[in-house]
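Structure, as structure tokens:
Only one protein chain is missing; all other protein chains are in place.
To keep things simple, chains are lettered A, B and C as they appear, and every chain counts its residues starting from 1.
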Amino acid sequence: MSENQKQIVKPTVAEAPEGVSGQGFFATSFEKAVGLARKNSLWPLPFATSCCGIEFMATMGAHYDLARFGSERLSFSPRQSDLLMVMGTVAKKMGPVLREVYIQMAEPKWVIAVGACASSGGIFDTYSVLQGIDRVIPVDVYVPGCPPRPEQIIDGLMKIQELAGNESLRRRHSKEYEDLMKKYNME
Amino acid sequence: MPQDYIPVLIQTFVVLGFVITTMILTHFLGPKRSSSAKLENFECGIEGMGNARSPFSVKYFLIAILFVLFDVEVIFMYPWAVNFKEMGKEGFLDMFLFMILLLAGFIYVILKGALKWDKR
Amino acid sequence: MKNSFTDIPEMALDLDTDYWDKDVVKSEEPKEYNTLNVGPTHPATHGVFQNVMLMDGEFIVSTEQTIGYIHRAFEKIAERRPFYQITPLTDRLNYCSSPINNMGWHMTVEKLLGIETPKRVDYLRIVIMELARIADHIICNSVIGVDSGALTGFTYIFQDREFIYEIYEEICGARLTTNMGRIGGFERNFSTKAWEKIRYFLKTFPRHLQEFENLLARNRIFMDRTINVGPFPADRALAYGFTGPNLRACGVDYDVRVMNPYCSYDEFEFIVPIGQNGDTYDRFIVRQEEMKQSMHIIEQAIAKLDKMEDKDTYYASDPRFVLPPKEKVYNNMEALIWHFKIVMGETDIPVGEVYHCVEAANGELGFYLVSDGGRTPSRLHFRRPCFIYYQAYPEMVMGNMLSDAILTMSSMNVIAGELDA
Partner (left out) sequence: MFQIIPDRNQLVVAKLTDHFGEAIERHEVITDMLCITVNKEVINEALLFLRDDKEMQFNFLTTLCGMHYPEKEQLGLVFHLHSFVNNQRIRIKTSTDMSNPVFPTSTTIWPSANWMERETYDFYGILFEGHPNLVRILNVDDMTDFPLRKDFPLEDQTREDKDDSMFGR
């Protein structure tokens, strides 16, 4: 292999956060270290209701492989999940169920609304569909598309990874977060 | 000589220390938000119906105990497998006797029908 | 009937085997069952429907179903959309095989408007519908494997579904919700790349399918888990309105492509596989055989298409309802008028009502269209096979074990989008 080809193959290891590194040691702020750990080990809860759920199966498949981003382990119970991926239409009958699942998730938790139906009710502006899940739970990232291509879902996950990576440890106790919870009247 | 056990002590101290500190540390570090709705048991998003404390048949407990029993038997085989060569023939015979006894127990369990699972 | 390992005949030794039940206190008051909620967000249901099950230990005493968790009022929306805008609605019905729904809807409108589609369009539609049937059966059979514990089948065979997605992209640009074709034909001719991919698929898929089948069909554990699980007699199946692979697994050879041939299916010869006692294993094998028959149909269709000399008609020549190509619109007066009328939806739709059904991957997918001459249909009712045959689920799982009930549900291939349209 010629010389320049060697450098192109970059090892797919998560880059280290910026910090002071010297002879045999590396120091960084504690927050960044925790962020790095959280970022690369998000356990998704696939709240797959309709067509976006099948597209998520393709994303989990070998071709697009969500496992490359550390979200290999799907957990269907909210107790062991950090990331709620709401995929597909959420009807008004499903609203309380979605809220219950969100409340019972362990902190820190993030939410992706995958697809137009989850983000804003999509093409179904009807009496029976919840017009966007942010009426019931706070959402961090909205992924457009109906259904979004697997690359878009992975892009949404990478946005969440950035959020999780540089989130301050005190965010969940901060006043804005408390107001957000009050707005959705979750205590 | 008691001094020779210092490394073992240090090892157990480090292991226990690591386990206990990480468990305690995560409680202080991780954000916690406990609410009444959160503490209910999770029933696929619906508020729970029926209680989990209802009686159920004994054969589940039976299966669990049988599993533990034969699992412990396998654990005994590890040291035997490690120094299989040094123990030579009589080691093999002792282990053989141990396994025959447990096999007799296993056959008894089958004939007693304890493993018959799909009987109402 | 289940020759499992622990079933040694007792006569050999006169040990009484209900030794463990002897000391059970026979209490008078009724046995207290515990309820299990296989609820909307449950990995085993592969969709959002709920079963509250009364359980006696491992066995199911009764099941109470609740559906409607993604009810989107398709029939209400359809009353407010002009005809060509309903196609995107139909491919969200059974989103595992959406082209079949699109083609079914287009044929219904063509029957109402009286449009005759040329032979080539029929063959193109048959190729697409059979590909979509394969894609749907891939998901159902691999999910039966997943639910009985064999995950490897799923990860390998899903690659072929990815390849079918690529074929869809070549034809209509979308992977899953395809919105393929128009009333009277297609929106564009199949590109040479699409034909290349279809031929490549025909070459490689039989081997992958055979590999998948070898993994599961004669596997001792899979056979023990699926044979005699959720059996259903043929007469009860007909009474509950079963159609499609589930009905054929019960032994009734009803297939809409054979009974009421549409889209010139009568020129193709293929076998309708049927099972004996309608259990999960029969449904699995019927779907495997149907995939092979679909491959056979696609080969015949491609052979017929190659023999035809005109390679570029892809829509019916009825100008009233079929969008003329762009260059004709610019320099031809009538084409411009037709183009304007069609796009604005002011075409004169005849008054009438029509029922047309298509053999979708789950069964007979029917469209009952009533039009009062206006832009939008006055009533459109979808005959959704999942919604109709899922009512029989409590009767199929009564008295069985919970793990069998989960397997029965996934082998019936209930798709939530089609269930509560």
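One rule holds in what follows: a residue touches a chain if its C-beta (ideal position, glycine included) is under 8 Å from a C-beta of that chain, and two chains touch if they have at least 3 such contacts.
Values in this document were obtained by computation on a predicted structure and should not be read as measured data.
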Can you pull out the displayed chains that the omitted chain is in contact with? A, C
Residue in contact with the excluded chain [from C:364, C:404 or C:418]: C:364
Considering the complete complex, identify which of A:32, A:63, A:92 or A:159 is in touch with the unshown chain. A:92
Please identify which residue in C:62, C:85 or C:260 touches the non-displayed chain. C:260
Among C:33, C:156, C:195 or C:387, residue touching the chain not depicted: C:387
Residue positions on chain A contacting the omitted chain are 92-93, 121, 125-129, 131, 135
Where the missing chain touches chain C, by residue: 67-68, 71, 73, 75-77, 79-80, 111-112, 238-241, 252, 254, 259-260, 352-355, 357, 364, 366, 368, 370, 379, 381, 383, 387-392, 420
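Everything below uses one rule, namely that only the chains that are shown with their structure count from here on.
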Line, ring, star, complete or other: which describes how these chains touch one another? complete
A-C against B-C, pair bridged by the larger set of C-beta contacts: A-C
Can you check how far apart chain A and chain C are, centre to centre, with Cα atoms defining each centre and the answer in Å? 31
How many angstrom lie between the CA centroids of chain B and chain C, rounded to a whole number? 44
Give me the residue numbers in chain C that touch at least two other chains, ranges are fine. 39-42
Scan chain B for residues touching two or more other chains and write them down. 44-46
Per the touch rule, the chain B residues reaching chain A in their complex are 29-33, 35, 37-38, 40, 42, 44-47
Touch list for chain B against partner chain C, complex: 43-46, 48-52, 54-60, 62, 110-118, 120
In the complex with chain A, residue positions of chain C that touch it: 39-43, 47-48, 68-73, 76-77, 88-89, 92, 95-96, 139, 155, 158-159, 161-162, 165, 175-177, 416-417, 420
